[in-house]
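Of the protein chains in this complex, one is absent; all others appear in place.
Labels run A, B and C following the written order; every chain starts at residue 1.
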Amino acid sequence: MTNSSGASRDGRPAGAGGASATAGSRSSAAFTPQALLEVWRKARLINLVDEKFRTLLRSGRLAAVYYSPRGQEIVAAAMGVHLQPTDYLVTTYRGIHDQLAKGIPLKPLFAEYYAKATGACKGKGGPMHITHPQTGVMVTTGIVGSGLPIANGLAWASQLKKDGRVTLVTFGDGASNIGAFHEALNLASLWKLPVVFLCQNNLYGESSKYEKCTAVDHIGERAASYRMPGVTVDGNDAEAMWRASAEAVERARAGEGPTLIEAKTFRFMGHYFGDPGAYIPKEEYDAHLAKDPMPRTRAAVLASGIATEAELAQYDAEVNAQIEEALQFAADSPFPDVGEIDIDVYGATA
Amino acid sequence: MTNSSGASRDGRPAGAGGASATAGSRSSAAFTPQALLEVWRKARLINLVDEKFRTLLRSGRLAAVYYSPRGQEIVAAAMGVHLQPTDYLVTTYRGIHDQLAKGIPLKPLFAEYYAKATGACKGKGGPMHITHPQTGVMVTTGIVGSGLPIANGLAWASQLKKDGRVTLVTFGDGASNIGAFHEALNLASLWKLPVVFLCQNNLYGESSKYEKCTAVDHIGERAASYRMPGVTVDGNDAEAMWRASAEAVERARAGEGPTLIEAKTFRFMGHYFGDPGAYIPKEEYDAHLAKDPMPRTRAAVLASGIATEAELAQYDAEVNAQIEEALQFAADSPFPDVGEIDIDVYGATA
Amino acid sequence: MTTAAASADKAGVITFTEAFSRALHDAMEMDPTVIMLGEDIADEEGGGIFKVTKGLSTKFGGHRVRTTPISEQAIIGAAIGASLAGMRPVAEIMLMNFITVPMDQIVNHAAKLRFMSGGQTHVPITIRTRTGAGAGTGGQHSDMLEAWFAHVAGMKVVVPSTPADAYGLLLGCIFDDDPCLFIEDQLTRAQTGPAPVKGEIIKLGKAHVARVGTDVSIVGYGRPIRDAHVIAEKLAAEGISVEIVDLRTVSPMDTETVLESVAKTGRAVVVHEAPKSFGCGAEIVARIQEALYGQLKAPVLRVASRDVTVPFSRVLEAEYLYKAADIEAAVRKTLGR
Partner (left out) sequence: MTTAAASADKAGVITFTEAFSRALHDAMEMDPTVIMLGEDIADEEGGGIFKVTKGLSTKFGGHRVRTTPISEQAIIGAAIGASLAGMRPVAEIMLMNFITVPMDQIVNHAAKLRFMSGGQTHVPITIRTRTGAGAGTGGQHSDMLEAWFAHVAGMKVVVPSTPADAYGLLLGCIFDDDPCLFIEDQLTRAQTGPAPVKGEIIKLGKAHVARVGTDVSIVGYGRPIRDAHVIAEKLAAEGISVEIVDLRTVSPMDTETVLESVAKTGRAVVVHEAPKSFGCGAEIVARIQEALYGQLKAPVLRVASRDVTVPFSRVLEAEYLYKAADIEAAVRKTLGR
């Protein structure tokens, strides 16, 4: 890692940056140790940011509703390495892992969590509505399932402009039961839109179990209702997730239409920060903990010989430094001016 | 046909009535010539009413938006013979065949088309909102797909009351692409509701071709997304439609949950009365005409020996007499009193 | 009996949450046709994310209190269908911004079926939902959209301003024979008030003169009514006598009670949390000025929130939200002091 500055040229944190820049060209390549390392780097960035946020929330230094991605790092990272900064992302309230994997810089992201004027959305949107067009983070919605129809539109524009961009939309298992999911997949298939529908199945929707709400064994199967390629993968397996993502992104970029990927994973921190999670049986929780993707992936990286303990530790140090710098920036930034209330309601033509 | 009066005890036209009364007990029986005759009778009632309505519309003696079921008679009739008067029906603007198959009496039905005070809905709802609880016609909606979630509720009530009723909800191919369809089938499967989802695939939604709007070869396949039994049948084939209906109704009545039936059929009169139907290629239209279920079924009835030409002609005469009587009733009835405008907005508790 | 209700029995006061919870409990106890559905509402899921339905599925059975998938159209549709078959379903839409999803079911069906069927069927459902700005939940989790439903014939819209009212009015909705929208305020849910009498139903359609006064009428509903009481107390010390008319049922509106009050005081300040423009306050003003033209001693003023998306940052959210001080200022303005 040469670039240890807060952010690389395109404004994405260097640690997470290296990969994406040329991902498109390599996504069809084999899953090399280098690719594994790139996934790890993005995943670790997510992981360290998440840990930091939870520390801040516990200590009360950060006050915001927070939906931890803990456990879903690999899903986002293994997909993220295949995307270009110009590709589009539509995600949800539980989207910080997707946003970081897409390359959003830390400063505007953190400042938005801190509700500051320097936040990506000037403090007006907040964590549930993170937007950062320069890195393709187009929409973060707090409404379950609503991102899917919007993703189709971004992809339709790309299809019309022939700009070669791919739109990734992420959502949960619970979202696969709402009407917008159905309408969006049907339209995307009919119009052969360059979209990747990534369902992050963490087995719960708030406190409701997957089985209680979803009348299908694997959400990936639902793709068949739309004549769409559908795949169900272990989202905690870096290689499986990387391959499924590579294929879907390639398909979209080649103009061959959408793909539905169901990534089986788990959320270790409950629905929101502070969720006691009493509805999760201990045995079930422990079984998932045993499959925690982070230690598993770290071990794989070391085993591959692509990086040493020391190098990984150095990467952690670099990322932590970027995090501290960004947090300082957020903390030092001013709150939005009260006058902002009347701005951005309508455009200049108004 | 002994009962030649306008309507049998439960108020359903005798011609269409005979069957249903004991349908439940026989729906598991073989498709006997008697069963075929019952289907024919309901189908012919629908057919004669539809022909009469189109004549009236052409001559201007009836002025209402009319969605002809011409071509879909067998779908409704072969399902209808398996239902009890106490079972529930939820249908659409194109619902007159379903309503007649369910046993709605002609007088209140016609009077509603005539916007009269004696209409089923006192002239306030009109053809698109026909309601007649005594024969189980609970909801007729003009909103595509909206009947499905409501049908679940009727079925949920039956499940709670253990009243053994089955709820039938009918809709078109186009409706299978709207969100409500998805949400309703998922919930019905999860809750094992006694519902039969009958999709009448007439290959067009207004002027849009099936293929252009629906990204699946057969809508019946979509049942798999909900771990629900799904079947695709030739809706113009009385026996196939009768068997599929028998099975679905039995399953629901036995508490074994919902079924999705896709009945392939065709609408010969376009979307609404007066639709030039220019969007339908002549060859396509003629090919379907060759498969017109009415002559086909009539021939089968005669071939089975269960009825003679004379008997069928007599049935037609009886039904036509009932139709004339009901039309006279509708024509002679007064329009609703202007004071009705403020009634039925809120209940007495208001 | 639910946890909430149990704890409530001890004290003479209860919170809004306890009031909602008790009303649901008592309704289920009073009438076996009362059933519930919504996301996470059963005890297996913790009894609702706001714990309002806690204990109900355990006591009355999972068949009467069902957790649903995230499918708002299916939720309202199921409630409508069950009501057509004689049940009294109570559907929970977790937050009001999500009610945008089942609008077709509510507006084209629940509200219209009685009329369109010529009175053959009716839809006695209650839709409970929660919302309100001030908790930093941002643009998609704070909207007060009651004006939409007030504009739809066939619907009833209810917003309580005290725990006791919440209890009585929620029972009123459940046992009303028409579709009712019952709005719970997420900001004041832990605030307390005198406990209601068990089983005492507040019939819908009647406004409540919550404080008698002679100089000016504050007319509105929900959270701002609570602020109005504080202001009224304060102004009383200055010899200003404020009357407070709490609509309780926003629609159909009890115009008579409103006009009686304003005819007496000659001055009115209309209050609600929703953005001012095209909000319910406009209707209240329109009725007052038409009926009492010439009798008014001052223009009818409105206090409401700003016509913008609810911002996330607290500094902006506070600016968005109506302020108690605005109500006081408006009252003084109508009095010219």
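A few notes on this one:
Here, a residue touches a chain if its C-beta (ideal position, glycine included) is under 8 Å from a C-beta of that chain, and two chains touch if they have at least 3 such contacts.
The structure presented is a predicted model; accordingly, all values stated were derived computationally and were not measured.
Displayed chains that the missing chain touches over the full complex: A, B, C (touch as defined at the top). For the options B:Val49, B:Val144, B:Ala157 or B:Ala244, the residue in contact with the chain missing from this view is B:Val144. Between the chain not shown and the residues B:Gly71, B:Gly136 or B:Gly179, the one that touches is B:Gly179.
Within the complete assembly, C:Ala150 is the residue of C:Ala150, C:Ile218, C:Leu259 or C:Leu321 that touches the hidden chain. Chain B meets the missing chain through residues 63-65, 115-116, 121, 123-129, 141-145, 174-175, 177-179, 205-208, 212-214, 278-279, 335-336, 338, 340-342, 345. Within chain A, the residues in touch with the undisplayed chain are 88, 90, 119-126, 129, 131-133, 138-139, 141-143, 146, 148-161, 167, 179-180, 183-184, 186-187, 190-191, 343-350.
Contact residues of chain C toward the unshown chain are 97-98, 100-101, 103-104, 106-108, 111-112, 115-116, 138-140, 143, 145, 147-148, 150-151, 153-154, 251, 253, 274-275, 277-283, 285-286, 289-291, 293, 296, 298-302, 307-309, 311-312.
We take it that only the chains that are shown with their structure count from here on.
Distance from chain C peaks, on a Cα-centroid basis, for B. In this assembly, the C-alpha centroid of chain B lies 41 Å from the C-alpha centroid of chain C. Mean C-alpha position of chain A lies 48 Å from that of chain B.
Across the assembly, chain B contributes 179-180, 183, 186, 190 as residues in contact with two or more other chains. Residue positions of chain C touching 2 or more other chains, listed in rising order: 68-69, 71-73.
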